[in-house]
Every structure is written in structure tokens, then in C-alpha cells.
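A protein chain is absent from this complex, but the other protein chains hold their places.
After this line comes chain A, so read on.
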Amino acid sequence: MSSFTEVRPSVLQVAPPASVQHKRRRNVFLFPQSSNMAPSRRTKRVVASQPGFLNLKSSSGAAGLPSIRRKRVNKNKKKNWNKHSDINDVTEFLEDVRHQERTIGGLLSDKSDDNLFFLDVGQPKKAEQKVAEPVDGKKRKGKAVRPLRIDLILQHDSLVPPPKDVLAYQQPNAKKLRRIGQKAEQLAAKGVVPRRQKQLLNRRPADRTAKKAVTEANNNPDREYYDIWGQECESKDTADPWYLQQTGKKRVKRPEKLNEKPSVLPAVEVIAPGGSYNPDFFSHQALLQEAHEVEVKKQKEEDKIERQLAVNKEHIATEETILREQVEGLVEEENEEEAPNEEEEGVAVGAITVAEKKTERQRKKERAYKVKEQLRQANRYQNDKRQQLFQLRSIKTSIKQEEQETKDKQKQRKAKQEAQKAQPRRLGKLKFKAQDMEVQLSDELAGSLRQLKPEGSVLKDRFKSLQKRNLIEPRERAKFKRRLKLKYVEKRAFREIT
């Protein structure tokens, strides 16, 4: 050792020779149980006195000498052994061993000298470094190789390898499985198919159609159709109808009444002959006339509303009325009407007088008159009835007339009902509004099919037709409702400009 110029311990201290160390350790473990002396001190002394043991923390040995008086303790009880035996030195030693294993990867004493020491030849020459650097530099240019400090801290620095998880490598029933595998191989070599596989092979192929049976969308362009009206007998019909009905498997029969159409109008109303792209003169004029009438009617309605809303000229304040209003109450007028008013009041008060009581005679007279009147009425009635015998003809005619009238009214009502059938009904909030007529003015008409400009929208026409035939109710488009109110704020940048 001493032949080198300078020798430095590579780790902490000089390692002892391996063989000695081992013996010592065995001793240490055995000693405390056999000795009668205070175990801690004894072991310490013993271990320390052993030649070749290297203590990492040498200071502990020197400072740890107890100067306290020994306590007397009964040692015939295990409890006291545990309590009062000093195991510090053992733990310390074990700790030290662990520490060595962690840091060096084994006991210091086991290591050869080459592992522990190296030759210090001073600073390496700078020229060499400079040559080496650019090569490195090129490599490192991409990214700095130097690890972060935090990574260094977190690095696993113990040299003791992690214990192997035995369970991870174990396979339950390994032997059995191996045997089964071997047997299967043997059978396969013979060409024997095991029973289970046979069963699998014999099983029917899985229903691949089941997935296809998922109903496809109605608007699938490649969907298939079949003869829906041809197939009469379905499988369901063969079952007991009562059973089907009770189990809810039978469809409820559609009432016949539902197949009636809600309107008598045809589905497609062909446009008037004037709507041709190259119309005959008169039919075109007729169509224009019709459209004109519609417009006039609309205009009239608008005018009517305007007229009704107009301010009456008499209500507009003139100078005179303004003046009168201003002077109201300031100029006193002589009230001549007050005096007669008072008189009237007096009369009114006097009117509330109790009627005089009727005498008995008056009552009798009244009664007699009443009876007489009744008799007269009855006679008159009888007489009239008798007289009707002679008026038979006129009565007959009047009856006929009445009947005729009722018949006429019936007819009218029927006609009205018929006309109503073609009319759109009131089905909701809104009334049906016919769309604007499609008309092209004489100068808009195209000379040829190529220049034709289509008028109106077929989509709208269809939609209105559905409404007109009472298939759907006329509706307004749902309006978008904002839940929260909007607040407008000028942005700062914008405000600066303005």
C-alpha cells in the first residue's frame, strides 16, 4: 500500500480483511445471550477489541461510554431482559452493515483494494480536455445532457438490488398444466380431437343474421321493398286471436273513420291555364284579373284599418279650444239652472207618498171584471177556432209556404256545409292564409323555355296545400327567445378611437 505516492480512501474508511470480519460478526450475534454482564458494554468492548473490524462512525464508540450507575434488575423475567438489555451496539452494527451494503454494494471488508482505492495523478491536462470537448459538444448540441438536480436527488442511489418478487414468477398449478399440455400434444400427434373441441365444432354457427336484423333507417337509399299487400297470411294470424289480443301482440284495428280525408280538395291543384309559361292571351288576362282582385281586396282591408286609425279632425285642438281650456273656471258664469233644480228635488220628495187603501167594493168590482175578461177571451178563442174552418185554404197555403221556407233553408245549409268542406278549418291559433298567387306579368313572360324564370316555390306550395287540406295546423315559426338580456358595452380599445 505504501508504495504509492498518495493513497485516499475511496469511500469513507479503510476496509478490513474479509475473513476476520465474518468471524466477528458471528460472535457478535451470539454473545449477548450467553454473557452475564451488561450486554451492551460487553459486546462493544468485544467488537471494538476485535482486530480488523472497521467502524464507519468511529466517534460513537468514543463518546458512547456510559458513565451512569448500573441499575439492578431482576433477570429472571423475559420482560426485564427486553426492557433493560442494551441492544444499541447491535443495532448500530447492523445499521452500519446495511449502510455499507447500500453505499458500496457489499461489506467494506469484502472489497478488494482495487475497488476501494484509486491512483490520484493530479489535474488532467487542459489540452486533452479541449480536444475532447468539441466532440462532446457536437453530440450535446441538440440538448443538454446534464440531468436536473431534482432527478439526481430522486435517483435510486442504493446499491442493494430490490428484492425479487417470487410470487410474480410463480404459476399456480404449473405442474398440472404442464402435464395437461403434454397430454394434449400427444393426442394431437395421434390425431385425436378432444371432446370439448368436438362439441364446439358441432355447434351451429352463431346467428350472423341477428345483427342484420337491426332495423335500418327509413331513409336508407338502398333499402328494400317487398309486396306488402300481397302476403295475406302472416305467422301471427295462425295463433289464437284471443291469446294474441290478451297478450298485447295483436295490433289494435284502425277505426274506419280515420281513413276519411279531412278535406275534399285534391292533393294537387293544377294552376289555371293562364299560368302556362307561354299562355293564351285571354287565359293569361283572366289570371291577372284574379290576382288583381286579390290584391285589391287586400288593399281595401289595409285602407279600412288606416281609416279607422286616423285621427278625427274635430278632436284636434284649435286655438279656440285651447283658450277655453286655459280659462276654464276663471270666468264665472251665472248659474240659472240651480233654482229649478231645487224645485225638482222638492217634487221628488213629495212623490214618495203611500197609495190610498182600496175599499172592499173596489176589490169586488175588480174581481168581477177579471172573470168577465177571462170569459171573453175564452169565447173569442172558441170563435176563432170555429172560424178557421172557413179559412182552411189560406191555412193550407201558409203551411205550404212555411214548409217551403224550411226546405229552402235546409238546402242552403246543406250547400253551405258542402262549401265548408272545401274550406280550410280553423285548427289552431292562426287562420289559414293562402299563399300569394303565382303570376307573371305580360312583360315578365319568357319567350322560350330556356329563358323561363320559375315563379313561386313548389316547397311552399306543397306546405300550404297540406295546411289547406287540414292535414296540419297553420303555425308560426317558433321565435328564438333569449333567456338573459343582452348588454352592450363598448370595448375599451374601440372607445378610445371614438
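Everything below uses one rule, namely that a contact is a pair of C-beta atoms (placed from the backbone, for glycine too) under 8 Å apart; a residue touches a chain by one contact, two chains touch by 3 or more; residues count from 1.
Basically, contacts and distances are computed from a predicted model.
Engineer: Under which of the names "Pescadillo homolog", "Transcription factor bHLH135", "Serine/threonine-protein phosphatase 2A 55 kDa regulatory subunit B" or "Phosphatidylinositol glycan anchor biosynthesis class S" is the non-displayed chain listed in UniProt?
Structural biologist: The chain we cannot see is recorded in UniProt as "Pescadillo homolog".
Engineer: For the chain left out of this view, which of A:311, A:458, A:484 or A:497 touches it?
Structural biologist: Of the candidates A:311, A:458, A:484 or A:497, A:458 is in touch with the missing chain.
Engineer: Taking the full complex into account, find the residue in A:198, A:324 or A:426 that is in contact with the omitted chain.
Structural biologist: Spelled out, the listed residue whose C-beta touches the missing chain is A:426.
Engineer: Looking at the full complex, which residue from A:76, A:112, A:215 or A:308 touches the chain that isn't shown here?
Structural biologist: Only one listed residue reaches the unshown chain, and that is A:215.
Engineer: Just name the one of A:268, A:354, A:419 or A:489 that touches the chain not displayed here.
Structural biologist: Only one of A:268, A:354, A:419 or A:489 touches the chain omitted from view, namely A:268.
Engineer: With the missing chain put back, one of A:118, A:243 or A:282 would touch it. Which one?
Structural biologist: The one listed residue touching the chain not shown is A:282.
Engineer: List the residues of chain A that touch the chain left out of this view.
Structural biologist: Its contact residues with the unshown chain are 214-230, 251-252, 254-255, 258-259, 262, 266-268, 270-273, 275-283, 425-429, 438, 440, 447-450, 452-463, 466, 470-473, 475, 477.
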